[in-house]
Each structure stands twice: as C-alpha cells, then as structure tokens.
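This is the structure I have questions about; it appears just below.
Removed: one protein chain of the complex. Kept in place: all other protein chains.
After this line comes chain A, so read on.
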Amino acid sequence: MAYPFQLGFQDATSPIMEELLHFHDHTLMIVFLISSLVLYIISLMLTTKLTHTSTMDAQEVETIWTILPAIILILIALPSLRILYMMDEINSPSLTVKTMGHQWYWSYEYTDYEDLSFDSYMIPTQELKPGELRLLEVDNRVVLPMEVTVRMLISSEDVLHSWAVPSLGLKTDAIPGRLNQTTLMGTRPGLYYGQCSEICGSNHSFMPIVLELVPLPYFEKWSVSML
C-alpha cells in the first residue's frame, strides 16, 4: 500500500511490476540526463555578455540535435516494447476471476468450478478496527492463490470504473458492455491494496480493492467456506 512521503512506486509483487520499476529507473535516468543538459545550457546563456548575431547556417549542430534525440527515443522504446509484449505472453492461467464495477463497490465471481460470487464494499471509517487502513479496507477481500497465474476479467454494470492494484502493476478499465482481461501473478503472500482509478461518481474514492494472496490450500479452504 502507499505510505506517507512516498516518492517512488510501491514494492513490486509481480515480475511485470519489477520490470516496470527498472524501466522507470532507466527512463528517469534519461530524463535527468536531458534536463541537466538543458539546465546547464540555459545557465550558460544567462551568464555571458558575449553575443553572436550573424549566424547564417548550422548544419552540423542541426544534424546532431536531430540524430541524438532519435537515438534516445529508440533507447526508450526498445525496453518499453519488450515489457509490453511480455505482458501479452500466453501464460495459461490456472484460475479465472471476474470482477464487475458498480457504483460504488466491486463484485467478484469465481465460477471456474462452483458459483461463488460476493460484493466488496469499503469499510466506513467509523467501523474500522485498530490498525486497519482508512479508505482502503473492504469487508470481503479478493482471496487468490499466490505464485499462480490468475486471469482477471473486468467489466462494469453501470459507468466507467478502473480496477487497479499498483503493487502488481495492474490497472484495467471496467467498461460497461465490454470485457477486459488482465493476468496477475503474485510472488509473495500478503495484502495488496488498490483503488478505483476512473471517475465514477460521488463515491469514486471510496471503492477500494484488496487482494489477499495466500497459499493454494488456504485459497481452496476459503472458497469452499464461501459457498
């Protein structure tokens, strides 16, 4: 989950999010490179009385400042495309879970074997127990097996919503009349929080998502207990 004074991403809990984190470090390095160059040049221009008012052409420097940015863009695009294609790899999920966005809660359906479905409402602040997180806790969490590829099918019953879990690098729009798919693979057990990421009305900030990743036997016991 997010924490006070946080500057970067949350710790990655999936291989894709780890790749995104490292890609962000790489791209930020390029951003700092360009920004420091521009800042240096600006300060250079502001700290001299020398002028040159008779420039006629500048073929060499124009070639350089066309080719260099093109190279930089390629250096950004190649790792980006690598991760994009990695996200779309065929990975044969072992479990499919459907989630529908509503105003203002999420509902989940585990229908691979039996018909298990439940709603997931935010716990109001007055009803929180000590140690629970304000505006993030829900009554029924999305329990999933860890270290297993899960297919999430996401849609909406009313307006646009977006199902997001930053720690796993997930954000998929929930669009009425459309079924969007994303795959999820948590490498560690624990609780992973997210919030609705598409404006959907007055309680848009009050429909969080909580994933509970546990070992497969516990997931199986839980799903039986929920039927």
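We adopt the following convention: a residue touches a chain if its C-beta (ideal position, glycine included) is under 8 Å from a C-beta of that chain, and two chains touch if they have at least 3 such contacts; residues count from 1.
Definition applied: contacts and distances are computed from a predicted model.
The chain not displayed here is annotated in its UniProt record as "Cytochrome c oxidase subunit 6C", chosen from "COMD2 protein", "Autophagy protein 5", "Cytochrome c oxidase subunit 6C" or "Vacuolar protein sorting-associated protein 35".
Note that of A:33, A:86, A:179 or A:199, the residue touching the chain absent from this view is A:33.
Screening A:22, A:82, A:134 or A:178 against the full complex identifies A:22 as the residue touching the chain left out. For chain A, the list of residues touching the undisplayed chain reads 12, 18, 21-22, 25-26, 28-30, 32-34, 36-37, 40-41, 44, 48, 50-52, 140-141, 143, 146-147, 187-191, 212, 214-215, 218-219, 221-222.
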